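Note that this complex is displayed minus one protein chain, with the remaining chains in position.
As written, the chains take the letters A, B, C and D, and residue 1 is the first residue of each chain.
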Amino acid sequence: MNTIYALFPVLIIVAASLLVMILEVFLKREDRSYLAYISLLFLIAAAAGCVKFWDKGYSYFDGNLSLSNLSLFFCFILIIATFLVILISMKYLTLQNANYGEYYVLLLFALSGMIIMVSSSDLIVIFLGLEVLSLSSYALAGLRREDEKSNEAAVKYFLLGSFASAFLVFGIAFLYGATQATAIPSIVEGLQSGSSFGTLGLVGLGLVVIGFGFKVAVVPFHMWTPDVYQGAPTPITAFFSVGPKAVGFAVLLRIFIPYFKDALESQLMFGLLWIIAAITMIAGNLIALRQTNVKRILAYSSIAHAGYLMVAILAQDTQSLVFYLTAYLFMNIGAFAAVIALGKKDHEYLELEDYKGIGFRYPWIGATFAVFLISLAGFPPTGGFLAKFYVFSAAVRQGLVSLVIIGVLASLVSVFYYLRIIIYMYMKEPSYDVEINIDNPSLFLALFLCLYGVLQLGIFPGNILVLISQAVAALPF
Amino acid sequence: MAHFLFFLLAIICIASVLGMIISKDQAYTALFLIVAFVCMGGLFGLLEAPFIAAVQIIIYAGAIMILFIFVVMMINLRKGVGPEKKKWTMYFAVVIAAVLVVELVLTLKGTLEPISSAALESLGSPTDLGRLLFTKYLYPFEITSILIIAALVGAIVLVKKRDKE
Amino acid sequence: MIPLNYFLVLSIILFALGAIAFFVKRDLITQFMAIEIMFNAANLAFLAFAKSAGSLDGQIIVFFVITVAAAEAAVGLAIILLIFRQKKTIKSEDIKLMKG
Amino acid sequence: MEIPILSIVTFLPLAGALLFIFVNRDKENLLRYLALIISIATFIVSLYLYFNFNAQTPDPQFVEKGPWIGYGINYHIGIDGISLYLILLTTFLMPIVILSSWTYIQKRVKEYLIFMFLLQTGIVGVFVSLNLFLFYVFWEAMLIPMYFLIGIWGGKRKIYATVKFVLFTMLGSLLMLVAIFYLYNLFYKATGTYSLNIFDYYRMILNPSVQVWLFLAFGLAFAIKIPMFPFHTWLPDAHVEAPTGGSVVLAAVLLKLGAYGFLRFAFPMFPDALQKFLPILGVLCVIGIIYGGLMALIQKDVKSLVAYSSVSHMGLIMLAIFALNMEGIVGGIYQMLNHGLSTGALFLCVGILYERSHTRMIKDFGGVSKQMPIFSAFFMVCILSSVGLPGLNGFVGEILCLFGVFKANKILAILAVTTIILAAAYLLWMFQRVMQGPITNDRVRSFKDLNLREIIFLTPIVILMFWMGIYPQTFLRKMDVSVANLLNQVNRKEVIFTKVKKENNPPSYILMEKEIKKDSTAKEDKESQ
Partner (left out) sequence: MTDYFWLIPFIPALSTLILVLFGQKLPKKYVSFQACFAVFASFAISVISFIGLLQTSHEHLPIIKNLFSWIHAGSFQADLALQLDPLSSIMTLVVTGVGFLIHVYSVGYMADDEGYTRYFTYLNLFTFAMLILVMGSNLVVMFVGWEGVGLCSYLLIGFWFDKHSAANAGKKAFIVNRIGDAAFLLGIFFIFTHIGSGEFSVINAAIGGGAITQGLATLIAILLFVGATGKSAQIPLYIWLPDAMEGPTPVSALIHAATMVTAGVYMVARMNVLFTFSGSANSLVAIIGAVTAVFAATMALTQNDIKRVLAYSTISQIGYMFIGCGVGAYAAGMFHLFTHAFFKSLLFLAAGSVIHALSGELNMQKMGGLRKYLPLTYPTFLIGAIAIAGIPFLSGFFSKDAILTSAYANGQYLVWALGIFCAVLTAFYMFRLIFLTFFGNERLEPEAKKHLHESPPAMTIPLVLLAFFSIVAGYVGLPVVVGKDLNFFGRFLEPVIHQAHEVHLSLGTEWMLILISIAVAVTGIFIAWVFYIKNPKIPKNIVARFPGLYKLLYNKYYVDEIYNTLFVNSTIKGSEIVYDHFDLKVIDGVVNGSAKTTNFFGKVLSYFQTGYIKDYALIFLLGVILLLGYLLF
């Protein structure tokens, strides 16, 4: 149905950010938490809108903006992610000297960019959305202005991100040249019709893969990830590890699931993604073994997870991909939330050495962190396990047995470094006292929500699976 | 004539990019870039995109490069850093560039013929362009506004003076 | 009439040069300039394809790309300024606090 | 309304663990008593299973089935004569473990008990699962509490040991997971419905060449868990470093999961592959028996000695199970229970010594019997049970195992019989060095004999040892039908596939269509989606 309602999610988020931007000027520094509450309120409204529009299939601008169930589902989890990120940021910003009202503005802009991306199937719109997301992200990464690491993260992210964007644009240009279209369905159709522009289209597609591969951090376009994740303010890292990854895969999904339908035409691309998935899983996990900084460990882990998600793309199973992303959202934000919880004024505890004995000193934080790590490692009965279960079983159904074996072996490696954090938390005696700020209710709410999400998805995922299957039923998007 | 213009512009463009790579002076670098962008504008014109050519020169060569120069002057590192001195890096760079060019050109193999044969008189006037922008491309156009605000906010928050405690 | 693939080859060369410039140059500003060259190369390709397709869509896209480049320039230069304020340098080699 | 008795047995400990979260950690004794009560309650409830178990039918009993996630993933549990006793063993040992940890665990009591209960739920869950997914969930989930138990309350090299344990075990189980995917998919292709119900897989007869790979994947997981030679090196490390309670559970129950897995999954699903691998497996088992025994002989640490003895004993159990005859399998299962009791008890005894001396090195002891006569008696009984002395449980199992093996393959049996010599050698030698001889270490002189609590937790084990040794029919008679059914399953498939094999192009699976249709499981799954 072509209606202006379709604009609702984007509009409300943009409106929220503008409102926050204006209010920021009038609010005193200590009252800035109201900005967060306002943002949260708007996010709830947006989420409610997503719920309301379920199964309605609204679209606008000739389909440039279409709220299919899948889009709505993505919107919904992105809003949840942002919601959680705001929750974990509130206290953090004051503690870590980054209490700018613009923080929420940028975060909401980034969210709007992501919503634009997932609710469109036109590469131009997606590109613009991506740039909205990216520009906000660059700024967010550098938001702890006094912190050299944060600066460094911003500049690395910015330079490499723009570099990758250039490839993306070039790729879009090639695709445009090959198919005279920028809408994904037409492009896929054009590519599959086997025109004489085969190679041009293929290379264009390859360049697009590079562009988005950078965003979702697959090897070898992952190099920025650990540095940016380490340097960026931790809530933002949590955001980076979930948001851009989700939208990146949402786009790849739109392109490749229809594209892979035609097995003959897509063989080359399939092989390419196969290789990328394999090396991503392997390299991400292997490098993570060597890390001693928790944020870096989680960074490499998110690279590895991109590999698993790539497997889902190859398995051409939207459902498992979406489920994986949902579970990943909760466990990863949860893990970062736990990392944030271990901080005090002007200092965060990020080295493994700091984690010695934390598990018993702060039993609740320790236990929830352990649950997230266990989930990331893929142990039942957590969402992480079920997510891997779905992805890999879908992959086996596609006959990707060897890739799945690589995947499970890689995740075996991952068990080591996830459990390593637990070792430090529970099995080593502290060598010095770690004082943290416990007065952080919003953070604990976020921790609880993530914990709930991880366990709910692991033990009783029924409802969400139903939702996802409804979302997927609307294919093609 | 058109050929001549094309090659002239192309050579100047490539040369100034090379100049940018080789030059050590920040200001020269920026100037080389402006030259390249202007040439690019010319090339756009050759491709029957007068409006875009104008935009290119105004926004790129004008606004963006002024911004660059502005920053260069703020930083005031006139004796900046040249390109990499280590020889292997340069060799490496040349090899990579060559391979990249070869690969991408090979991509065009099949496309060479159809594109060159397609010779159309006119694509349309800036009016058509404007109409298109506000009808078919309204949504992306609106998005650019979000993009610009976001960039604005981002830029400001990063460079504004820290407010006092 | 100039064959359009001339433009495409030029675009490819410029793109490659931009990529290489990003790799060989050692200060942040120039590296960023290299990226602008790459964007321009892409624009050239777009226009060429637009010409071949005989539609204005390509030109519109270029318009958007230029907007994006402008916006990026704003943020990018702000970041570079930030770095300069903190570190008094814009050499990209000096930015290696985090690694491994 | 049926009482979901099996769910209660499975999840009562979990409920206990959840309850514990809300108990103040400083009230350690309250926690301990609560834990004891919960574990005893679980045991009592599990006794209901025994008394109401119908020994006449091979079908699973106390079945509970409910929709869960869909796509074939159901909550489907039930027990037969094979799992019944393993569950009882688990629930029986848990109060003992808790009692044994009463003073041994001084710090972080709360967490310890929580992990113990989680572990129990995991273990019992594996035994009751009739759905492959459910089984795998429990199988993997169980690793976590064990990981913590070793890692937090373990000895000096605890981290190395626990990481090795988890990674090693996971290596196998992850490959098994891939195999499960493969089966899952194959079943879907065959019937168009999703199912992970193991009985459906019993009816799906796979092409032998497919079976080989799947069997390898499943087998590796189980072989590591057992552990079979040469996958055993995690065991001594884990055992040595684990706290007493952990070692007891590890030795008594966890190792049985591997054997159980073979019986429940690998055998009936891949009988042809099983036949193919039998020679290798048999040889590995025999190597394990002798090798484990020889290694045990020279260990300097009591716990690692017992650990290697486990390798040897589990080798015999597996060999008996691989004999694929009634005597062997019944003996194997019985011996699993025996091994659970005797090795568990040995670890308890070692724990008692450790609590007094804080060393496990054999050379630090000597003449302990003089100081601790009551302990000495208990220890002796446990050793004798492990050695397989008639009148005690070990003998019944051992003779059945060896006889089963003997019926299947005389040469392997002759080699396997060496176990009764080796077991006597390493255990009695250890006993001699630890308990007998003059007191050389002054510390030994300060040892106090067992206190009431220790006597209380050792006594039931010893009574059971005698009971199982003297009147094994209590246990044996409820296994027969289930084991016979298993053997039928294993043999039946062979016959069917040889019929089909004559075709030129054997399919990758054959379904026994009629039975599938008769059975409503597949349909229900469809509806539940």
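FYI, a residue touches a chain if its C-beta (ideal position, glycine included) is under 8 Å from a C-beta of that chain, and two chains touch if they have at least 3 such contacts.
The structure displayed is predicted, hence computed values, not measured ones.
**Q** Could you run through the displayed chains and say which ones the absent chain touches?
**A** The chain that is not shown touches these displayed chains: A, B, C, D.
**Q** Among A:K156, A:K215 or A:K245, which residue is in touch with the absent chain?
**A** A:K156
**Q** Touching the hidden chain in the complete assembly: which of A:C75, A:V242 or A:A288 does that?
**A** Of all options in A:C75, A:V242 or A:A288, contact with the hidden chain holds for A:A288.
**Q** In the full complex, which of A:C50, A:I210 or A:V294 touches the chain missing from this view?
**A** Candidates A:C50, A:I210 or A:V294; residue touching the omitted chain: A:I210.
**Q** Go through chain A and note every residue touching the omitted chain.
**A** Touch set of chain A with respect to the missing chain: 155-156, 159-160, 163-164, 167, 199, 202-203, 206-207, 209-210, 214, 219-221, 223-224, 226-227, 268-269, 271-272, 275, 283, 286-291, 413, 416.
**Q** Name every residue on chain B in touch with the hidden partner chain.
**A** So the residues of chain B touching the missing chain come out as 84, 92, 96, 99-100, 103-104, 106-107.
**Q** Using the touch rule from the top, list residues of chain D that touch the missing partner.
**A** Touch set of chain D with respect to the missing chain: 164, 167-168, 230, 232-234, 291, 294-295, 297-298, 325-327, 330-331, 334, 367, 369-370, 373, 377, 384, 389-391, 395-396, 399-400, 402-404, 406-407, 413-414, 417-418, 420-421, 424-425, 428-429, 431-432, 435-439, 470-473, 476-477, 480.
Keep in mind that, in the parts below, only the chains that are shown with their structure count from here on.
**Q** Whole-Å distance, chain A centre to chain B centre, using C-alpha means?
**A** So the centroids are 31 Å from each other.
**Q** Measuring centre to centre with CA averages, how many angstrom lie between chain B and chain C?
**A** Each chain's C-alpha centroid was found; their separation is 6 Å.
**Q** Which whole number of Å gives the spacing of the CA centres of chain A and chain D?
**A** Whole-Å distance between the two chain centres: 41.
**Q** Would you mind listing the residues of chain A that make contact with two or more other chains?
**A** Counting only residues that touch two or more other chains, chain A contributes 124, 128, 131, 135, 138-139, 142, 145-146, 154, 174, 177.
**Q** Using the touch rule from the top of the page, what residues of chain B touch 2 or more other chains?
**A** 104, 108, 111, 114-115, 137, 140, 144, 147, 150-151, 154-156, 158
**Q** What part of chain C is in contact with chain A in the complex they form?
**A** 8, 15, 18-19, 22, 28, 31-32, 35, 38-39, 41-42, 45-46, 48-50, 52-53, 55, 57-58, 61, 64-65, 68, 71-72, 75-76, 78-80, 82-83, 86-87, 92, 95-100
**Q** Which residues, counting only chain D, touch chain A once they are in their complex?
**A** Checking each residue of chain D against chain A gives 25, 68-70, 108, 111, 133, 136-138, 140-141, 143-144, 147-148, 151-152, 154, 158-159, 162-163, 166-167, 170-171, 174-175, 177-178, 180-182, 184-185, 188.
**Q** Can you tell me which positions in chain A touch chain C when the two form their complex?
**A** Per the stated touch rule, the residues are 124, 127-128, 131, 135, 138-139, 142, 145-146, 148-149, 151-156, 158-159, 162-163, 165-167, 169-170, 172-174, 176-177, 180, 182, 226-227, 230-231, 290-291, 296.
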